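Excluded from the complex is one protein chain; the other protein chains are retained at their positions.
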Amino acid sequence: MNRQQLRALLDEVRSGLVTPESAHDRLFQVLRQSPFEDLGFARVDHHRPTRQGFPEVVFGQGKTPSQVAAIAERLVSAGHNLLVTRTTPEAYQAVTAVVARATHHELARCITFDQGTASRGRGTIMIAAAGTADLPVAEEAAVTAQLMGNTVDRLYDVGVAGLHRLLKEHQRLSAARVVIVVAGMEGALPSVVGGLVDVPVVAVPTSVGYGASFGGLTALLAMLNSCAIGVSVVNIDNGFGAAAVASSINHLQ
Amino acid sequence: MNRQQLRALLDEVRSGLVTPESAHDRLFQVLRQSPFEDLGFARVDHHRPTRQGFPEVVFGQGKTPSQVAAIAERLVSAGHNLLVTRTTPEAYQAVTAVVARATHHELARCITFDQGTASRGRGTIMIAAAGTADLPVAEEAAVTAQLMGNTVDRLYDVGVAGLHRLLKEHQRLSAARVVIVVAGMEGALPSVVGGLVDVPVVAVPTSVGYGASFGGLTALLAMLNSCAIGVSVVNIDNGFGAAAVASSINHLQ
Amino acid sequence: MNRQQLRALLDEVRSGLVTPESAHDRLFQVLRQSPFEDLGFARVDHHRPTRQGFPEVVFGQGKTPSQVAAIAERLVSAGHNLLVTRTTPEAYQAVTAVVARATHHELARCITFDQGTASRGRGTIMIAAAGTADLPVAEEAAVTAQLMGNTVDRLYDVGVAGLHRLLKEHQRLSAARVVIVVAGMEGALPSVVGGLVDVPVVAVPTSVGYGASFGGLTALLAMLNSCAIGVSVVNIDNGFGAAAVASSINHLQ
Amino acid sequence: MNRQQLRALLDEVRSGLVTPESAHDRLFQVLRQSPFEDLGFARVDHHRPTRQGFPEVVFGQGKTPSQVAAIAERLVSAGHNLLVTRTTPEAYQAVTAVVARATHHELARCITFDQGTASRGRGTIMIAAAGTADLPVAEEAAVTAQLMGNTVDRLYDVGVAGLHRLLKEHQRLSAARVVIVVAGMEGALPSVVGGLVDVPVVAVPTSVGYGASFGGLTALLAMLNSCAIGVSVVNIDNGFGAAAVASSINHLQ
Amino acid sequence: MNRQQLRALLDEVRSGLVTPESAHDRLFQVLRQSPFEDLGFARVDHHRPTRQGFPEVVFGQGKTPSQVAAIAERLVSAGHNLLVTRTTPEAYQAVTAVVARATHHELARCITFDQGTASRGRGTIMIAAAGTADLPVAEEAAVTAQLMGNTVDRLYDVGVAGLHRLLKEHQRLSAARVVIVVAGMEGALPSVVGGLVDVPVVAVPTSVGYGASFGGLTALLAMLNSCAIGVSVVNIDNGFGAAAVASSINHLQ
Amino acid sequence: MNRQQLRALLDEVRSGLVTPESAHDRLFQVLRQSPFEDLGFARVDHHRPTRQGFPEVVFGQGKTPSQVAAIAERLVSAGHNLLVTRTTPEAYQAVTAVVARATHHELARCITFDQGTASRGRGTIMIAAAGTADLPVAEEAAVTAQLMGNTVDRLYDVGVAGLHRLLKEHQRLSAARVVIVVAGMEGALPSVVGGLVDVPVVAVPTSVGYGASFGGLTALLAMLNSCAIGVSVVNIDNGFGAAAVASSINHLQ
Amino acid sequence: MNRQQLRALLDEVRSGLVTPESAHDRLFQVLRQSPFEDLGFARVDHHRPTRQGFPEVVFGQGKTPSQVAAIAERLVSAGHNLLVTRTTPEAYQAVTAVVARATHHELARCITFDQGTASRGRGTIMIAAAGTADLPVAEEAAVTAQLMGNTVDRLYDVGVAGLHRLLKEHQRLSAARVVIVVAGMEGALPSVVGGLVDVPVVAVPTSVGYGASFGGLTALLAMLNSCAIGVSVVNIDNGFGAAAVASSINHLQ
Partner (left out) sequence: MNRQQLRALLDEVRSGLVTPESAHDRLFQVLRQSPFEDLGFARVDHHRPTRQGFPEVVFGQGKTPSQVAAIAERLVSAGHNLLVTRTTPEAYQAVTAVVARATHHELARCITFDQGTASRGRGTIMIAAAGTADLPVAEEAAVTAQLMGNTVDRLYDVGVAGLHRLLKEHQRLSAARVVIVVAGMEGALPSVVGGLVDVPVVAVPTSVGYGASFGGLTALLAMLNSCAIGVSVVNIDNGFGAAAVASSINHLQ
């Protein structure tokens, strides 16, 4: 139960739509949960939706399939949406044993199970990607943003060396409430997009490139030095992080 | 004239509050301006308010006082708000010769002249700073945000080694629509703040520190690797950039 | 025989608990050992317990299983405790052929054989870890500290983005004589812990993270720049080194 | 009032040495202080002695002389010891106006005023420095350690290229309870010292050197990779930090 | 005398425009020069025009005014064009004492004296610069290119955050035979220009920027990773080097 | 159809060699193509030959064999030359299913299919390589340059530690219109070649080396700092990029 | 035939030990060899013994077994000693097919075939290594030095954290004409050795270590900053290079 849902519930009580008894039951169910649950190797944080507007996300990298499945089971049985990032087919197998209807997004390397608990964002999050090789990161952002309750529009393969491909879509860019720009190599796309729109731009450098791209460092540095205003940056290949920022913006009232 | 102002004008025409003639005059005055003006050493961009919601900002570093003054004069006489960043007392002297009532913000190293053209943001931008030495960057953010039409709340000297100073202000943090967090050294404050609020956090690393802080690189890297969600990052010491991001978020409807 | 044991022996001689003849025999056995033993590829250092309070530790990385087993056999037959770090199942197989009852700590990647020669530390060493992925390093520290004669308390998954998980354990933190803090990503946990306790904090950066974490470099730099006092740092992923520092502190009289 | 002083006071009450009334008065005086005091540009933390065993230290770099003096005045009038690091003759002038008997340690670049509030450490802190150019950092450590209640022994100009200078002082090294080792250039001294003693070694890299010393980075990296056990590291040139670590070790009971 | 001039001379001899005697005299004068002249601190290379198409250039940085003047005097009296880069007003004073009519280009920090010996390039070299602060580097390129016999077209303040300023000049860009692109910060301009033209693009990163621009490193890396084809890169701030490359291209027949 | 071909066609119309009807048909065929074709994961750019003189190149790295084949099929059926770089035997198998006569250059890791659409370059491109291990990069440059319509001359294993091997080929070097120099390790070859010729030199650093060569970074930095004039640099291992630059130079009229 | 051998031959002619006819035949055989032999992928340099005192060495990394074998065959059949470094068992198999009696040094990863052509060095080359993991690099140096005609003394596992192991061998160190010191981690051994001897010390950093050793960079930087005099450094893991330097010193007359 996030802040908005709590406020809505209380409003419904005041207006008589929900009885105090019913509200009490729902709140009690939340509150009797310990704020976190100790699995030995992890402390599952059940109050994060209240504090942060979205349940704890399982960062799959460096966890065994059975660890992922155990955390997933606890989150789902507590009624939360499930998002596992940086995951593997093996982890997906393990998760389906406890959350049968979970979905595997292969390109995005994510597992999700949507219990419909996310509140709706207000506008559209545009996800623009410079090249084909940036798609795994762009899709991680797209899957994350959708599960967090946002409408997503995708604009792929619009790198700056062929500007006409981007300029032709100026209309779609302008319709977004926030734009995520994903690019590797020289990382120039956020600067160009940032010059075309007046909404916040979240830039995601990717490790796409070779030679002196240094695993995405070049794109990261370029984005941090963007001469366009309204651009902020997240970690290399961090599609999830960009979507979380964009979603928190898109849920502002 | 930015996008919101244009839309408002047209709404007023439709509703009869403004006559078509009057609207025509105001629009004509804008449109007859060349989109940019060539001063030889610079092309002053007069349509940026329309595209970006805020007029061109003068980055003072590396410009002579007379260059700064020349650009300032063009911007102000075109009716724009004026913001000069990274400036000097010498540049301020030169600007006052052409914009007599311009204000010098010494700690923030900014010059401003407010012609009241900014539309109002919807909520409050909180600016939290870890230490006393981070104040010039925090103030650059504050001055920028205010000139861009935002209400600003300041929370200074709340570094993570004395958590009680921060936790005591949880209320104020939660009341903000977007939080700018300014920190040098190990750059840990955005992670802690990001865990306490559910609104967007814009992190600004500063070059405050010594030894292996490497001019702010350590704080920058730490912020990019934040384990908190909803945190994005701008360049080292870039208080202006953080404010521009925060203002674009705060002006979303 | 370390310094404390030597002093104790001499005290026992003075007080008549041990006869000079018996003491002579024990000392002679130690002294007739060459200070080191040349295995061709390695010089096993038998006097290290006297100089350093703990026998030579076998750094397993880059050594063949048979090299590890050969050194292990020499150390154990000389009566020392055995600790092999950064080891493999193959090396463990080889060691069990010569030290049948040796223990394999899989998560910690260590082999130990405890001959009870370590003197007891005076207080508790707390080992706090930020996330699940930091556990191999934390466990290397725990195994090492225990073999060196220390009582260990573990506090895992208490990253700074969910401060309540840490603050709830303030009591346990305050009860420790020295705290080892293990964290990757932005490495902020030592700063927060360092602000809560007045005992020495030994920070261990881990290579956990992605993108601009650069194999633990970000966490390392952040910890070196900690604004909290009383924090010192060891090498990336060096759980053993942190435990050695903490143990030398915990054995001070 | 730090933790030890509080405990001592309560012991004295129990044993009748101090009346409850007197104890109440002393405690009341402490408790009525706000935990921190807001000077606008800084929040002076008055409860740090209780939490951390030592009052807040004023990091002089980046503060104006009047800011330094204002904080110094607040700390001294609250009865705390005063330590200003990285300071200047100008700041010292400003401080003497409000704390007339403050001392300026020029080589160490520190200002101190000792009100005798520090509890005594148990043993000696040895400060070893590799070369003459490392002395400002070594002296910052020495001044800090002394003000924190420790006995200090200095061993200067004992770099590893002339081992006999160090080996000759083996006795003094062995008598210390903790050793601070200060070195620039290749930073090898902590490894050699760490191999000679069995007490904790706190290594301080300095920015002394030229060419590929990169402002102390080389010494820092070397110290982090020390093959000796019991060595931990603080930031480049951070003599204060090393002394704080050493003092917290030296005050363990 | 460069290769083209030599070929032209021999053609004129064949066609009777120049007598063998006259050609002999001119060639003799060249050949009797020692290939280089030893000034003690420098070996002035008189055959470079023959080998490289342009006389030796005096890199002013790190040379005293009198050293610059001495070399300048030798070059001019041997009939070469003179170009001093990275120079100072003091050096210009010294040069005018020996080459009275030398020109000082203050913004470009160059001294030139044109003896009309450069052969004409075939087309136009366009010099595009992203911002006002990039002008000293752009002008160093312009002065160099002109002295080497090229026609130069300047296009300044056309950074990618305001694409319309660049796109409006597509015509001029397309008319160039080679384009030099000068940019700091995120260094994105060469990628955009490279996507618009089919002639060679020589990219010059500048040290303009702050924070994580790291003295031009970010722009350098971005340009090396350009996704546009036909882009090659020279050293940071190396306007001279870019002009030399562009001129060698523009002189190809 | 590139710019030169368009101009030639129009010239032929004016001179009567081609009827307006025929020209119209050819132009119509080009123009009715959408400027780019959306394959979902990629936007194939069909107008690049017109803008850039060469069709879109398929960067094979990070694309699946079926993605490579799909793009290849679209390019070839549109009448373009095909070049796939950084490719694998698996991708070649997939491409032959749709472009049966495509060629695999194993050492160069390229796939090509030449439909004879490239216009001829004017001179020879010399490709000089320092050592045997640099050949894959040199061959990528050679294959690219040839497909782009250039004559190529190869000069391999002429590193600077055996200068006589290079000096013996001075004649061939001087005959080239542009020289590509490929070298790893210390990257000194471009400086030496640049001192011997007066045509443009395009330097390609390779990742050949070990230890402190840092994946080609050392060679890259050395080439950027070349003391020879007329040298520009492309990304590490970027043989394709060097050939594209050289070809654009070699096609200048 | 190297310089010393040539001089010796001429001396023998003068003294009548060798007839001019015989000398002529031997010299003719050398001189009729082309200075290098072009194998297509490599230019085998047959005059290197004359120029450099040792035949061309085959750097095995990045060459196929058949390339290695082909070069080996040419060198051996021309009468040179054979040294292949950084090689593999597969390459050794290929070499034995053409040089049946070649030797494989597995730890050193070298192949050698000694035809007795090296002149003898004058003294002993000591090779000291800090730890067991440094042995492959130390042995590469040892194998190289021996094949180049030098007497080698090995001193392994003498790291600085156990100084007594090194000091005990002071005698052997002092007997050497040149000392190669091999060390990873903090790279402190050359500084200590350099302070004990007055002969040249060649330091070889190794990639042994973890965390912030950064593949040997830390050891490299430490060695370059050595406070001992008489120390020079070669590339990381470059045992061959160190031996070549030491051998050239040891062959000075």
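General observations
Order as written gives the chain letters A, B, C, D, E, F and G; numbering starts at 1 within each chain.
Simple rule for what comes next: a residue touches a chain if its C-beta (ideal position, glycine included) is under 8 Å from a C-beta of that chain, and two chains touch if they have at least 3 such contacts.
Just so you know, these numbers come straight off a predicted model, no measurement behind them.
Touch, as defined at the top, links the missing chain to these shown chains in the whole complex: D, E, F, G.
Residue F:160 is the one among F:82, F:125, F:160 or F:204 that touches the chain missing from this view.
Note on the undisplayed chain: of the listed residues D:44, D:111 or D:208, the one touching it is D:208.
Within the entire complex, the positions of chain F that touch the omitted partner chain are 130-131, 159-163, 167, 185-188, 191-192, 194-196, 209, 211-214, 217-219, 221-229.
By the touch definition given at the top, chain G reaches the unshown chain through residues 2-3, 51-54, 57, 123, 177-178, 195-196, 198-200, 202, 220, 224-225, 229-236, 241-242, 244-245, 248-249, 252.
By the touch definition given at the top, chain E reaches the unshown chain through residues 35-36, 41-43, 45, 48, 59, 61-63, 67, 86, 205, 207, 216-217, 220, 235-238.
Quick note on the criterion: only the chains that are shown with their structure count from here on.
Path length between chain A and chain G in the chain contact graph, taken as the least number of steps between touching chains: 2.
Comparing each option in C-D, A-E or C-G with E-F by residue number, the pair that reproduces over half of the contacts is C-D. Chain A and chain F have Cα centroids lying 40 Å from one another.
With each centre defined as the average position of its C-alpha atoms, the distance from chain B to chain F rounds to 45 Å. Residue positions of chain D touching 2 or more other chains: 195-196, 217, 220, 224-225, 229, 235-236.
Contact between chains, as defined at the top, is found for A-B, A-C, A-E, A-F, B-C, B-D, B-E, C-D, C-G, D-G, E-F, F-G.
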